[in-house]
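First the structure, then my questions, so here it is.
Yeah, one chain of the complex is gone here, protein chain that is, but the others are all in their spots.
Chains: A, B and C, in written order; residue numbering restarts at 1 for each.
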Amino acid sequence: MKKTQVLDWLYRTAAFMEENKTYLTKLDTAIGDADHGNNMHRGFSNVIEQLPKYEEKDIGSICKAVAMVLISKVGGASGPLYGTMFMQAANTVNGKEELSGDDLKKFLKAGLEGIIMRGKASVGDKTMVDAYTPALAAFSDSIENGDDISSALDKAVAASEEGMKSTIPLIAKKGRASYLGERSKDHQDPGATSLTLMLTAMRDASKA
Amino acid sequence: MKKTQVLDWLYRTAAFMEENKTYLTKLDTAIGDADHGNNMHRGFSNVIEQLPKYEEKDIGSICKAVAMVLISKVGGASGPLYGTMFMQAANTVNGKEELSGDDLKKFLKAGLEGIIMRGKASVGDKTMVDAYTPALAAFSDSIENGDDISSALDKAVAASEEGMKSTIPLIAKKGRASYLGERSKDHQDPGATSLTLMLTAMRDASKA
Amino acid sequence: MERIIMKKLINHPDNVLKEQLQGMQLAHADLINVHFDPYYITRKDAPVKGKVALISGGGSGHEPMHGGFVGKGMLDAACPGEIFTSPTPDQMYEAAKAVDGGAGVLNIVKNYTGDVMNFEMAADLARADGIKVQNIIIDDDVAVKDSLYTAGRRGVGTTVLVEKICGGAAEAGYDLEKLSALCRKVNQYGRSMGMALTSCITPANGSPSFEIGDDEMEIGIGIHGEPGIKREKMKSLDEITEEMTMGIIEDPAYTRKHKEWSFEKDEWIEVEQTDEPFQKGDSVIAFVNSMGGTPVSELYGVYNKMNEVCEKNGIKVVRNLIGPYITSLEMQGCSITLLKVDDEILKFWDAPALTPAFRR
Partner (left out) sequence: MERIIMKKLINHPDNVLKEQLQGMQLAHADLINVHFDPYYITRKDAPVKGKVALISGGGSGHEPMHGGFVGKGMLDAACPGEIFTSPTPDQMYEAAKAVDGGAGVLNIVKNYTGDVMNFEMAADLARADGIKVQNIIIDDDVAVKDSLYTAGRRGVGTTVLVEKICGGAAEAGYDLEKLSALCRKVNQYGRSMGMALTSCITPANGSPSFEIGDDEMEIGIGIHGEPGIKREKMKSLDEITEEMTMGIIEDPAYTRKHKEWSFEKDEWIEVEQTDEPFQKGDSVIAFVNSMGGTPVSELYGVYNKMNEVCEKNGIKVVRNLIGPYITSLEMQGCSITLLKVDDEILKFWDAPALTPAFRR
């Protein structure tokens, strides 16, 4: 994955967040506080506003800059979570101008670890971790089986979507939705949804 | 009109105010502050609660007691107005156990004068005065023409009803409704309505 | 008795006032005494010997006004009527007897037909007992344009400011005549305008006082859930605030007659008063008030724009009060009051006060 594709990923993510702002917020209205779409949109529209300043730098620096913007512009739970994800992921790709399949695997793995370090969620808690965990596993398997990035990302997106849908019947145990207990059932987790959008944007960028 | 009929009048008025509580308040919702029915009901239910204490006294004393109850229980604009009406009317019938047509004429005239002294309204201001004034005129004419109280009251009630309806197209110039200016048009004045109920109760009592 | 379901924290509508007053008594036993037959609230240390006693009152539903303003530096007594219904003369009469410290009583009366008449009767009763009583009428609502074809301007936001300022002056030893003059002046210097986004529900009725569409607002409302002067489509904060503020600033001279007691003639006389319009260079206290259901955060937005409009028009805001002080139950909306100040007014505005709802 070339640097231009990484940048393209970020632009596509921002476009997805704009398109899905109302949808994400609607999901967060059901089991949260009705701001996830606004949070993600605010974060990524700031990311692409700042991006021109960093486009010349290496992928690691770009992702660190993204992390800082998300941390300082998103707030809520998702701000520190996605911020830490980008920060930890960035640390694995310092100085790089292009990412191999293995690089991207490490990058994604560090990102998930960042989210878990920060939020202490496990699979089944009805969070973004429920989408990210199977997506990472699918991606890693695929790369280890010799697939190229683009088809590995196809599998990751499929797994993420499945993970996202798997949150529907769950009772939330982390984040705001956990206060609802039983009533959090039958709703899809907003964070798992935005995470899936982010991976979909990466997949699309890898093919463009 | 015998004292028992005067008492009956008060009981009937209380019953009317209870029956018409919602109606009067609805009229007051349109152009006032939505309490006239509650005010009148509170006032007259207190009147009849106190009444047994005064039933043995003369008509003047009874009406003075009614005035005091209305003054201390109704509040709003209608409390002092109806309170003053009863107070002034009472003064004309001190010591009496029965009222002639002429007595009742003076009684009603003093009542209207009390309302005007207190509230300074003229006919056409869209108040209780718009019902009371023609009613008094009709009653007086009828008595002067030699009619008995009961038929004079028939005419008074008819005139009161007409006066009450005449308030509908008016722009209010007194009381709360006056704040609405043009918007007070097309609504019947609540006070003119309660006044008409009071006269109707008197008419009914005179026939019972 | 069956209770209509309404979204209120109440028991039976008949007991609302009593229970709320009991709560006030329990919560503020250090500051006030609540009397229940008839209803009136007095400051703990009443009567204060030698001090003119300030009494106000009106329909309930405007809390914290007036009961919340009873205490040192503000009112000596408040008389709460039924919700949105003027109190009855016996309340103000009993209150006057309880708080008169020998220097007389000033009744601060909002200009509503019912309030004016009931306070008049109360003053007559107290006077018959040898208490010196004056009634001063507050009528500051610029939404009401003329006094000839209406009951005259309503008493709204300025009432709160008057209670603070005259409370300070009474504490400082003003006699009844000087205090009445100050009260009259503050009323003449104060102008208000209100608006509503929603209606409100009285417990006794259980349904809204007026119906209002999802995209509508009501301009020029009073404080009794009565509809306002006009109905408009919802506008932005800036437009609404500009309309209200300019309505106040550009309000022309307003003349009306009120009944006051003449101690020389020993009778009620009609006194004519004229408010002079605001002028460039005036300093004001700005009071941005919530009608009850509008959160304080939105009031700060109003204050921000109001301040800009004032500045643009040469009016300097030197003090402010922001919050729900004179309300209409849970109605959403706000009112703005601008009160021109001079040294006398500012001094007593800044004076200490210790009441349930206002502390300085």
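Everything that follows uses one rule, which is that contacts are C-beta pairs under 8 Å (C-beta built on N, C-alpha and C of every residue); 3 or more make two chains touch, one makes a residue touch a chain.
Here the structure is a predicted model, which is why all the values come from computation and not from measurement.
In the whole complex the chain that is left out makes contact with A, C.
Touch with the chain that is not drawn comes from one residue among C:54, C:92, C:197 or C:309, which is C:197. Taking the complete complex into account, residues 25, 29, 32-35, 38-39, 42, 71-81, 83, 118-119, 171, 173-176, 178-181, 183 of subunit A touch the chain not shown.
Subunit C meets the missing chain through residues 3, 5-12, 16, 19-24, 26-27, 60-61, 63-64, 68, 197-198, 214-215, 217, 234, 236-238, 240-241, 292-305, 307, 317, 320, 322, 324, 327, 329-330, 332, 334, 357, 359-360.
The criterion applied here is as follows: only the chains that are shown with their structure count from here on.
Viewed as a network of touching protein chains, the structure does not reduce to a path, ring, star or complete graph. Remark: subunit B and subunit C have CA centroids separated by 31 Å (rounded to whole angstrom).
Under the contact definition stated at the top, not a single residue of subunit B touches 2 or more other chains.
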